[in-house]
Structure formats: structure tokens, C-alpha cells
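Apart from one protein chain that is not included, each protein chain of the complex appears where it belongs.
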Amino acid sequence: MGATKRIGILTSGGDCAGLNPVIRAVVHHANGNYGWDVLGICQATNGLMSRPPQAIHLDLNEVDRLLTLGGTMLGTTNKGDPFAFPMGDGTVLDRSNEIIEGYHSLGLDALIGIGGDGSLAILRRLAQQGGMNLVGIPKTIDNDVGLTERSIGFDTAVNIATEALDRLHFTAASHNRVLILEVMGRDAGHIALNAGIAGGADIILIPEIPYKLENVCAQIKKRQDRGKHFCLVMVSEAVCTEGGEQVTQMQQFGECRFGGIGQYIASQIAEYTGAETRVTVLGHLQRGGIPSPGDRLLASAFGVAAVDLIAQEKFDQMVTWQKRQVVSVPIAEAIQNYRNVDPQGTMVKTARGLGICLGD
Amino acid sequence: MGATKRIGILTSGGDCAGLNPVIRAVVHHANGNYGWDVLGICQATNGLMSRPPQAIHLDLNEVDRLLTLGGTMLGTTNKGDPFAFPMGDGTVLDRSNEIIEGYHSLGLDALIGIGGDGSLAILRRLAQQGGMNLVGIPKTIDNDVGLTERSIGFDTAVNIATEALDRLHFTAASHNRVLILEVMGRDAGHIALNAGIAGGADIILIPEIPYKLENVCAQIKKRQDRGKHFCLVMVSEAVCTEGGEQVTQMQQFGECRFGGIGQYIASQIAEYTGAETRVTVLGHLQRGGIPSPGDRLLASAFGVAAVDLIAQEKFDQMVTWQKRQVVSVPIAEAIQNYRNVDPQGTMVKTARGLGICLGD
Amino acid sequence: MGATKRIGILTSGGDCAGLNPVIRAVVHHANGNYGWDVLGICQATNGLMSRPPQAIHLDLNEVDRLLTLGGTMLGTTNKGDPFAFPMGDGTVLDRSNEIIEGYHSLGLDALIGIGGDGSLAILRRLAQQGGMNLVGIPKTIDNDVGLTERSIGFDTAVNIATEALDRLHFTAASHNRVLILEVMGRDAGHIALNAGIAGGADIILIPEIPYKLENVCAQIKKRQDRGKHFCLVMVSEAVCTEGGEQVTQMQQFGECRFGGIGQYIASQIAEYTGAETRVTVLGHLQRGGIPSPGDRLLASAFGVAAVDLIAQEKFDQMVTWQKRQVVSVPIAEAIQNYRNVDPQGTMVKTARGLGICLGD
Partner (left out) sequence: MGATKRIGILTSGGDCAGLNPVIRAVVHHANGNYGWDVLGICQATNGLMSRPPQAIHLDLNEVDRLLTLGGTMLGTTNKGDPFAFPMGDGTVLDRSNEIIEGYHSLGLDALIGIGGDGSLAILRRLAQQGGMNLVGIPKTIDNDVGLTERSIGFDTAVNIATEALDRLHFTAASHNRVLILEVMGRDAGHIALNAGIAGGADIILIPEIPYKLENVCAQIKKRQDRGKHFCLVMVSEAVCTEGGEQVTQMQQFGECRFGGIGQYIASQIAEYTGAETRVTVLGHLQRGGIPSPGDRLLASAFGVAAVDLIAQEKFDQMVTWQKRQVVSVPIAEAIQNYRNVDPQGTMVKTARGLGICLGD
């Protein structure tokens, strides 16, 4: 098994379902099988920045029920780039060295960082700068990390968004309304496209395919001609019009970021079709939730594989899911290959096959 | 079994889970057992107002899968008081006689009307005016119909709101945030109070108990002192401050009715505590959904009992649930006994016992 | 608030969903609000029988996540009547005094006992004999405790059994099969009747209504005549034939208690109708599970009310749910009023109204 080690694990960026199962898997394999010390770093890199560093020893008893818990027992944050850390008084400071010192002061042999592409890029920069042995695990409900078919949290988010659409279907049909569901995903339309197909949306708008309002309204009309006087519209938070402008930039809903886009499109539809519209913004409901079995499996496989990478001293690598296998790739490659929806790919073809309007 | 009859059934007001199971139960008992004709009236009273009246024959095959479907196969509407019907050009018209004529032209011996207190009051007025034999079934996610312990749709709505709180808990705890969940209920806080208790809210604000912001903030502070840097706040859509003004009236979010109240409270909390807040508006998600087993049972019991009332020619009655039994009461009494949350009742005591802040 | 107290709490009998939420509510109110010591007794009365007694101090931090956990954190057992305790060598011993001594040696002012009618009867006998101040809380998936409309665990069990029937419906219809679902309930058919109605069973067999095989087969035939070549049969574990013999006593499946009854009826149906049959035994799946919102509410209300009874020194009482209120009754009265399904009651009428065959 090789020499005993002390490793750290942290969760970074927005929370999602599956983080706790990763922590559990890492502790089982690293502590339970290899006998290493495992330190859980609190609040992402902020735990390493604190003096003394904030971390807790993790053994099997600590992770006992994590499989079914959403979120992360270690806490996380998506605020505070350590290279330009907001000091609260309006200024920013490069605090990267404090994090690096925190890592070394804890005597860590390696660090498992769980994050999306943004977090992993920052962690890698810290690791390069400070001689930290980093292994990355991709997590994001947006599923936009490159080279891996799936990231942790996506499956649960799609399940929740699908279930929401299932529910809205009843009200839409009962009241002859056009119901709009706005979901997350940042610049990638994966949640909207997948949940839209799975939940039976009639129209799906994603950032990768600029939409024309007239196409959206034509689909509503086409359904009316079939005797269906209701419609389900799935909207990704960063959709843009044909002109290429993001809707978010065009409108003026002030700081009420969520709620704006769906509302904007609802107003457009109401104005041009006369349909009665209602908007639901799924918001934070899609982040949390009991991890789906799919996310538990992925998280478990990633956690175990990340520990094995450390045992083999293969650092600067990220675990990925490819063809039912965990495969490791250089972190740098993964974050250079941002992946959004392929407009020629299988899921877009599937949506078109189902007669779903994508706005183009 | 007595002479053969022809009866109508309609669903009125906002949709909710359990309407389809009522329709199913009525058809099974009236058509399957008694051999009566059952006509499903489309789009609430609008179906009787149309010429010809819009209605469909319902037999066992038509209602086969209704048990697990949310919404209503008959359609519904919560627009259009027939005594002051909006004509689309800004004027209103008393169209009550058209509905009454529609009832008689269909040759109906009786009508089962499913609605909340508002719809039932209108239906009763129509029945009194036009000699319609009416039996009422209470449905509303707000659970505010008097004399019945439960109305159709409430159980499912509470389940969905509870599940939402379960999910938000993970994100709140992971990010040390104050998360606010805004739910429906109109002037009654039943959904907020029940789902708030069931979902582990730390603060529950309901219309029946005016809140002071300082109490809300004190609870957040008290939890921080216990080392809990997050908080779950359940807010009913019509909460009001101690002064008695409805928050909805104080704020200026224009026609974006939903979303405003939770956002208003979130801003208040952020301002006075410095906490990071996020708002989720459950919206139409709580209306729809697969009917819960509880709502299916209630709906089935109500549907069967309503048919029996017609068989016994006991009209102008509403079915209620009391002590595990279906009991009928005069519709007039039920709608006079609007029931919101009793500030001295069991659920409020329970909330206080659990250390939940109710704002007072 | 009165003098400080030390109270104990134990869970007895088979586990079910809602026990943990009761424990949480008791700790919140007794410890959090009243400031009392709360001791959780391990493994039902066995914890008091051990030397030293096995108990753990419970404060808010210990009960933090109990709301969503099935089972009981204190452990339980349904083996070992303390008045005739099996010593493992085939003999039994009256160990009641050891339990009473355990209670007093812990310095308890009162004990909250959570159990079904059997457990509550034993606890009451111990309390009477040994001067223990007992308050009872009814829990049982069977819902057969008298004077209370609902007991903890029933709602979740009905939900799970309903969901099972929902699932079996698809396979039954796809394969034209008669599918039998066997559920628990002991001598009461509440689970079978409620979940059978909610899940759309075509036939429901319960202990309170002896069945004739010919009636069961006639219902299958009647459906075939309607073009429905499949059937869903819900069977309670202790059903009996018209002659009054329990099916369990007639058959010879040895110690494989569960699985036998449904299988027996399936064989009968296959033999007399030629239908293809399959049996599913729900078994322990209906005990566990995340507590339903309904069970969380009931458990919370009961836990808070039980603590208030102690504060008022009203002992030998059990909390009950009656007309949306918690009401306390003498334990003795509750356990004398065993309640099974009323063959003239609302739910039986509802089943008949829906055209469900009850075997008679």
C-alpha cells in the first residue's frame, strides 16, 4: 500500500448533489483501505487561508450517512478568487500564498479539489505556484467541464428540473396556459435541453441556439391547431436572441437576477400570441436535493479513483467518466475543453425528432 | 338504486392535485354502480355558458388513469365571475342565466361542483337563482374552507413545499446562507405553517401572525450563537407586518405578484443582519404534481359521497372530512366559516415547541 | 416554566417512519425551551434493564437532522416482554423490576414511551407497578391504536404501499397479469384498504371482511368482460376466508411467514381463473423510508404535546390526534379501544363506490 500519507479534500464553487458522497468515498478508500489521514478543509480554499487552517479529521464514522445528503459537510463558497480576494472594504488582495502556506502547514501530501472549471483552474494555479499535489474531481450542475461525459450534480439537477416540468404540465393543460420554466446552466444549455426532453417541453431555449420570437410563437400556434391550447417552455438562464445578445443583458430587472429571463420571454409570448403565461424559476431547488443514484455512483467512482491517483503519485490530473470507466486526464486539458451543447449532437437531434421547437 | 339520472360535474377555480381522482370516483359510483349518465362540463361554468354547452360523456374507460394525474381533465378557470363576466372589451355582463339555461338544456338532474370557497359561493348563487341541484366538494391548496378538516389539493401542496425545504436545507447549510421559500396560501398560512414544520424551517411567517423584523433577525442571531450560520425561512404569500399592512401592499413590484414578498423579506434580512440571502418562489410547482395518496383517498371518498347525496336528493350540501368520516353540511355554512390558522391551535403550539420563530 | 426536570424517552416495538421526528420534537421543547435534561434510552426497555442503564444525553445538536431520517436513533426491539423475558436458554424471567430500578437510578422525573398498543400496555403495567411517570405516544404502521385518528408511521407506510401499487400497475397492464401485493397491518386492514384505494387496486382483501374466492374470481372475470385483462390485488397479511380461518393458519409455508399469504391467494386465483399471477411482498420496505410530511407533522405535534403533559404533571396519558388537534386520553382507554377497519365506515363505502371487490 505504500507509505502512510496525509491528504486534504475540499469542495469549491456552488454546492450540488453528490459532494458528500465524494467525501465519503475518499474517506473510505484513503482512510479505511489505505490507512491515511484525511483532513476535510472547511469552506473551500478559505479553510486553508484561515489561521490556523480550518480542517477536520475525517474517518469512517464521520462519513457514515453522507450518501443520501445533498450539499457538502465541509461547506463551500463561490466567492473570493484567492488571487484577487475581496477584503470587504472594496479592495482586493492576492492571498494565494496564504492558502499555499496553509496546505504545507497542515503537512498535506496531496489535495483533492472538487469543483467546476473555474474552481479547478484556480486550484491548479495555486498548485503550480506552491508545489501542491493536486487531484481534481469535476462537479457542476451545468455539466460543462470538458473531457468528461458527466460531472457530479448534473444528474440530480436534471431529475429535479424534469420533475418540475412534469408538475407544470398538469396546470398548463388544466388552464390552457403557456408555462415557462427557467433553469440554471450558465453558458451551457445542458440542464434545459436534457430536462426539457425528459419532461416533455414543447419549446426549449438554450444559449447555444439563438432563438427568434416568431419561431417560438409559431410553435404555440401549431399546437393550438392540433387542439392543444397549452405549452411548456423550458428556458436556460443565459439564452440569447438571434442577434446574439444575451437576454440578460437586454433587460432591466436590476439585481433580481433570477426570475428576469423567464419573465422577459413570458412577456414577449403574451404580447405576440395573447396567450396567458406564467413563469416558474427553479432557482436553488435544482442545486440541492438528495443525490440521485446516478450522482452517488459517479461520486463514489470519482472519489475512489482520485485516491488511487494519489497512491500512484499521478498529480495535476482530473478524473473523468468516459464509456463507463473512470479515466484520468491532465486538469489543464479538461479546463481548456469547455463543453456546451453541440448543436449537431445527439440531444439536439433528439429534440428536433420529437418536434420540439429550439427557437431557430 | 332508484331512477336513472343524468348528472354533471365541473371543476372550478385554480387547479390542484386531486381533481382528476374526484372525477374518477364520481364516474365509478354514478355511472359504474348507479348506471347514471355523467357529463363532464368543460372549463368550469364556461362550459355551461357556451352554446352548445361544452360537455363530454364520461364512463369508466374515460377515467381509467385519472388517479395519478394532477390537474383536471375537464379544464378549469379562475377567471370570469358569471355575474360580472369580463367581455374582453373592458365591460362586464351578468351571464348567470346563460349558465342556468345550459344546465337545464343538458337535462341535468344535479351538478357536482368542485371548488374553493369563492367558486362554491358562486355556484350556490347560481343554483339558488336557477333551480339547479348542487352538491359541493371542497378543493383548495389553501385548506381554508370551513367545517372540513381537509380540502382536496392541500396534502400534495404541503408535500411539495416540504420537499422544497428539504432541498434548500442542503444549500443553506453548505453556503451559510439564509434561504427564503415563498409559498402560496392566500390569506391562510396553512401551507407555510405545515410545510414549514415538516421541512424544518427556522422561521415561518404567516398572514395570521404579524411579524416584527427584529424578531426574525433575533432568531437568525440566536442560531449563529449555536454555531448554525444558516437559516431556512418559510414565507406565506400574504404575510403582514406588525402594523397590519400586507407586505404585498407596501412594495412596488408591479404586476410580478409572485416573487415580490419573499424578495422583500430577503432584502430586509440582508440589510439588518448582513446575512447572504437567496429567495425561491415555489409558484405553480405546488399546484400540480401527481396527487399524493392522501389526496387520492380524500378525493375518492368525497366523490363517492357526493354521488350518494344526489341519490338521496340531499342538495345544497357540501361534503366534508371530519374525524375520519365524510359528513355533509350545508354549503352556505361551510363558506361562512372561512378558516385560517388558529394562533392558539395545535400547529402553532407545535411550531413554538420546536423553537421556530413565528415573527411575533 | 417550573422546576427543572430530567426525563427519558424510548422507542418500543417495530420501527417505523416518524420516530426520529418525535425524538427531535421532544428534545426541542423539553431541552431547548424548558431547559430539562433529556435522556434517550437505548433499545426500548432493554436500555433500562442493562447495568448501567444505557442512555444518552440529547440536546439540540444531537437531533439536528432527525426530521428526514426513518427508523429510530435510539434503537428499538419488539422482542422481550419484560414480565416474561426470554433468557436465551429457553426459560423466561420476570425482569420488570430491573427496568423500574433503571428508571429510578437514572433519576428520571418522567418517561415518554413511544409504541403501539402492545408496547404501551407493557409500559403502563411497568409504570403502575414501579411508580414511573409515563406519557405515551402512539406509533404503528397498522394504525390500530384506539381513540387517535392517526398513529405515527401509518402515513408513510400507506404512501410506500400506494407507490408500489402504482408501479405494479404498469407491469400488470403490459403483461395482462393478475398482480398481488401483500402488505402488513396485522389484524387491521388499514394499510391495505387505504393504499389499495389510493393505488387503484381492483380487489382488496382485509382481515375484517372474510373473502370468498368466487367473488375474487368474479371481479377478475368482470374486468375481462370490460376488456381489461389484468388486475391488481391488494392483500393484507392476516386475511381470512369466509369460514373465518386465517389464511396464515391454513397454509404450510413454514417459518417463511411473509410471502406465504399472497402466494396462497395467487395460487388460488391461477387455479380457478387460469390467469397468470405474480406476487410481490412489500415486507420491510413499508416500515422504513424518509418520514412523510404527514408523519413529520404528527410526530412533531405529539412530541411537543407529550412534553407539555409532563410539565403539567398529567401522567398515565397518551396523546392522540382528533379533529386537527392533539388531545390527551388515559393510556388505559386507548389500549382498550383497539380499532380495526369499520366494515360500515367511510373507507369501505368508498372502496365499494369505486367498484373495488372486497371479497364479500
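Order of writing sets the labels: A, B and C. Residues in every chain begin at 1.
Keep this in mind: a residue touches a chain if its C-beta (ideal position, glycine included) is under 8 Å from a C-beta of that chain, and two chains touch if they have at least 3 such contacts.
Since we're looking at a predicted model, the values are computed, not measured.
Student: Touch as defined at the start, partner being the missing chain; which of C:I160, C:A275 or C:I335 qualifies?
Tutor: C:I160
Student: Among A:I112, A:A195 or A:L358, which one is in touch with the chain left out?
Tutor: Checking each option in A:I112, A:A195 or A:L358, the one touching the absent chain turns out to be A:A195.
Student: At which residues does chain C meet the chain that is not included here?
Tutor: These residues touch the chain not displayed: 11, 14-15, 17, 19, 69-72, 75-77, 160, 164, 166-171, 173-176, 179, 256, 259, 263, 278-281, 283-285, 287-290.
Student: By the contact criterion defined above, which parts of chain A meet the unshown chain? Give residue numbers in ascending order.
Tutor: Residues of chain A in touch with the missing chain: 24-25, 28-29, 32-33, 60-61, 67-68, 149, 155, 158-159, 162-163, 166, 194-195, 197-200, 226, 292-294, 296-297, 300-301, 303-305, 307-308, 322-326, 345-347, 349-350, 352-355.
Methods note: only the chains that are shown with their structure count from here on.
Student: Between chain B and chain C, what distance separates the C-alpha centroids? Give it in angstrom.
Tutor: Computed from C-alpha means, the inter-chain centre distance equals 30 Å.
Student: So how far apart, in whole Å, are chain A and chain C when each is placed at the average of its C-alpha atoms?
Tutor: So the centroids are 41 Å from each other.
Student: Hey, what residues on chain C touch two or more of the other chains?
Tutor: none
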